[in-house]
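Removed: one protein chain of the complex. Kept in place: all other protein chains.
Let's turn to subunit A:
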Amino acid sequence: MADAAALVSSRWRDLDKLLLRPGNLVGQNFEPGPELRDDLQEYAKVLVVGAGGLGCELLKDLALSGFRNLDVIDMDRIEVSNLNRQFLFRLQDVGKPKAEVAAKRVMERVTSVNIVPHFCRIEDKDLEFYNDFNIIALGLDSIEARSYINSVACSFLEYDSEDNPCEDTIKPMVDGGTEGFKGHARVILPGITPCFECTIWLFPPQVKFPLCTLAETPRTAAHCIEYAHLIKWDEVHSGKAFDPDDSEHMQWVYAEAVKRADLFGIPGVTYSLTQGVVKNIIPAIASTNAIISAACALETLKIATGCSKTLSNYLTYNGLEGLHTKVTEFVKDKDCLVCGPGVLLELDTSITLQEFITLLEEHPKLLLSKASVLHRKKNLYMQAPPILEEMTRSNLSLPLFDLIGQVSKDVVHVNGMTNKNGKKTSSLRKLRVIFKGIDGVSDMDTAGGA
């Protein structure tokens, strides 16, 4: 039995090196000790978004790093082509939800970790679900999904009256991404480091071939595939939408692409290339996923325990020719519509939308004329086009307080014209409106229903 005790103590040997000993890179108040490990295991709750190439690695890494309360969310089912790198899955798992199988496999191998799977779209979960986690780790392959999770995490962020982020509303994110032999890992602390939206330009736009090239002068295998996918499909299946996840659809596109390639004498059309081009997939490399996930798991551990300063704030990895890594410190966009503080406005509950628009014109920090006002998914007032102006005009005489659902405070976006050095430019701003004399507690009911 002494052996068993030795096994338990040796199990966390590596973690303990980080948590039990003082160091030079830690904060001065970092108090190493076994309690820290206990707390990590008891309290830290991490959500892993995505159970694919990165997600499998992340779950395993986090579980082995001492995290015990993990959730994983993924809407996909396992495909045969995943098996070469998504190492938690076996042939008999094909067709099963990734999140469920991944959670089960890691729990089988790592004792005492609890992983709750969520087989659904990220949009299906409400904000309370996301708010329950201390850290969100992202193993995703799409800009859209990252952008969505980013806006969720940033939506918890509040600023004080001096526009400083309130620490206890910061929802840290660790984001990993890979494309072939290249990858990145980054730490996003909304309000402190740049959010995803601040630096969306980092993502290169998807390559899109001109349609007329596809139709007239194809030169590559990819051209033939995109012809079948974008032009031929519509011609033959009038009205029926192409579904990239339907293998029959994909087979059809592949067959058409082969015909096209034969016609023009172009080599190289294969089924896997067809999938790659249509779904915009760059072949995933297992080792890149492993390296990037390891970096992400380490950052997650650092944020949770404070055992080291975190990455500041963007690591790029390139294993294409030799090996190159670099950390770049990006700065946040102070006017970011998602994570920025916006302009704080204290208002009377009686102010009408029209009066509010006039106020924007006179406010020294804004000087915004001809403003359109947007609140969440609603257009409160649109200056143009005339059809929308007409549809929203009746709101002008209503109190803003009523229009945004009688909450004590909320974010409103406005856009209009500002004068910059004598030149009129259009400008889009985020505003934090607070209504005077409304108790902050009273918005709990309404905010919960958002």
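Criterion: contacts are C-beta pairs under 8 Å (C-beta built on N, C-alpha and C of every residue); 3 or more make two chains touch, one makes a residue touch a chain; residues count from 1.
Here is the rule we use: contacts and distances are computed from a predicted model.
Trainee: Out of "non-specific serine/threonine protein kinase", "Multifunctional methyltransferase subunit TRM112-like protein", "UBC core domain-containing protein" or "Geranylgeranyl transferase type-2 subunit beta", which one is the UniProt protein name for the chain not included here?
Mentor: "UBC core domain-containing protein"
Trainee: Return the single residue from A:Ala103, A:Ile192, A:Ala221 or A:Ile285 that touches the missing chain.
Mentor: Counting the whole complex, the residue in contact with the absent chain is A:Ile192.
Trainee: Check the options A:Cys224, A:Ile285, A:Val338 or A:Leu353 and report the residue that touches the missing chain.
Mentor: A:Val338
Trainee: Out of A:Thr325, A:Thr358 or A:Gln406, which residue would touch the omitted chain in the full complex?
Mentor: Within the whole complex, the residue contacting the unshown chain is A:Thr325.
Trainee: Given the contact definition stated above, which residue among A:Leu127, A:Leu263, A:Ile282 or A:Leu320 touches the chain not shown here?
Mentor: A:Leu127
Trainee: Taking the entire complex into account, which one of A:Ala44, A:Leu88 or A:Val101 touches the absent chain?
Mentor: Once the missing chain is taken into account, the touching residue is A:Ala44.
Trainee: Pick out the residues on subunit A that sit against the missing chain.
Mentor: 25, 27-31, 35-36, 38-40, 42-45, 127-128, 131-134, 143-144, 147-148, 151-152, 155-158, 167-171, 189, 192-193, 200-201, 203, 205-206, 208-212, 215-216, 230-231, 234-235, 238, 291, 294-295, 298, 304-306, 308-313, 315, 317, 323, 325-327, 329, 337-338, 372, 374, 376-379, 382-385, 387-388, 391-392, 407-411, 413, 415, 426, 428, 432, 440, 443-444, 447-448, 450
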